[in-house]
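With one protein chain withheld, the remaining protein chains of the complex are depicted in position.
Showing chain A:
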Amino acid sequence: MNNPFCLKGKKILVTGASSGIGRQIAISVSGMGAETFITGRNEQRLSDVFNLLEVPGTQYVADLDIEQEQDNLIELMPNLDGVVLSAGIVKTLPFKFINRKDLDSIFETNFFSPAILINKLLKTKKLNKNGSVVFISSIAGNYVGTVGNAMYSASKGAINAMQKVLAIELSAQRIRVNNISPGMIKTELIYDPIFTEEQLKDDEKKYPLGFGEPIDVANAAIYLLSDASKWVTGSTLIIDGGFTIQ
């Protein structure tokens, strides 16, 4: 039979592709045949990822928090069959220490930028019929709360709320909109020096299958971008090694 997860002939944009989960998603979707367009902030690392793509589209170094750079990116893009919103940042602060500056910065990257990017892609009619939008969200803010994680959690909760509306609005064009909500994935994002190695090890013990790897999220993204999920929209795939069932 034909591989239902094949992405050949599709053009897919991945944000946050210079590191972590976004990097692996870019490599994986390209490996499944998609012509892959990538964007990220770090020029060297983005170019390293670009060189690993089996079917390279274009690489564009951009800070998507800056609207002009979003406009430039969109102008460069062909019509797309898939978009993966993977750029994200985190800052851990007990609630009494949160502040407007950090909240703004987290919401800018984790919520406003992906929201406005999709908005602009729709306005410029660059999302193809039968296309797929995948937000990389989190179990944080949607299923669990952890100490010091209020700002990040709020931004991810906002993503899941918005995604349901987008899924309804875009269903007429058969554009599907889904989330992946991962638990702790081994990327540099989680190795915040405010936590000791011992604390991370203790946290990992709370995961029935241990911490995840970027490939675990990338494989889910392949599914949601492929025609295998053609009847799946408005859903959230929890990829967390069993953390939230406890």
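The rule is short, and it goes like this: a residue touches a chain if its C-beta (ideal position, glycine included) is under 8 Å from a C-beta of that chain, and two chains touch if they have at least 3 such contacts; residues count from 1.
Keep in mind that, in the parts below, contacts and distances are computed from a predicted model.
*Asks:* Can you match the unshown chain of the complex to its UniProt protein name from these: "Anti-sigma regulatory factor", "Acyl carrier protein", "Oligopeptide transport ATP-binding protein OppD" or "ATP synthase subunit a"?
*Replies:* Protein name of the absent chain (UniProt record): "Acyl carrier protein".
*Asks:* Using the definition of touch stated at the top, determine which of A:N2, A:Q68, A:T196 or A:Q246 touches the missing chain.
*Replies:* Missing-chain contact among the listed residues: A:T196.
*Asks:* Considering the complete complex, identify which of A:T92, A:S105, A:N160 or A:Q173 is in touch with the unshown chain.
*Replies:* Candidates A:T92, A:S105, A:N160 or A:Q173; residue touching the omitted chain: A:T92.
*Asks:* Tell me which of A:V147, A:A172 or A:I245 is the one touching the absent chain.
*Replies:* A:V147
*Asks:* Residues of chain A in contact with the chain that isn't shown?
*Replies:* Against the left-out chain, chain A lists 92-94, 96-97, 147-148, 193-196, 198-199.
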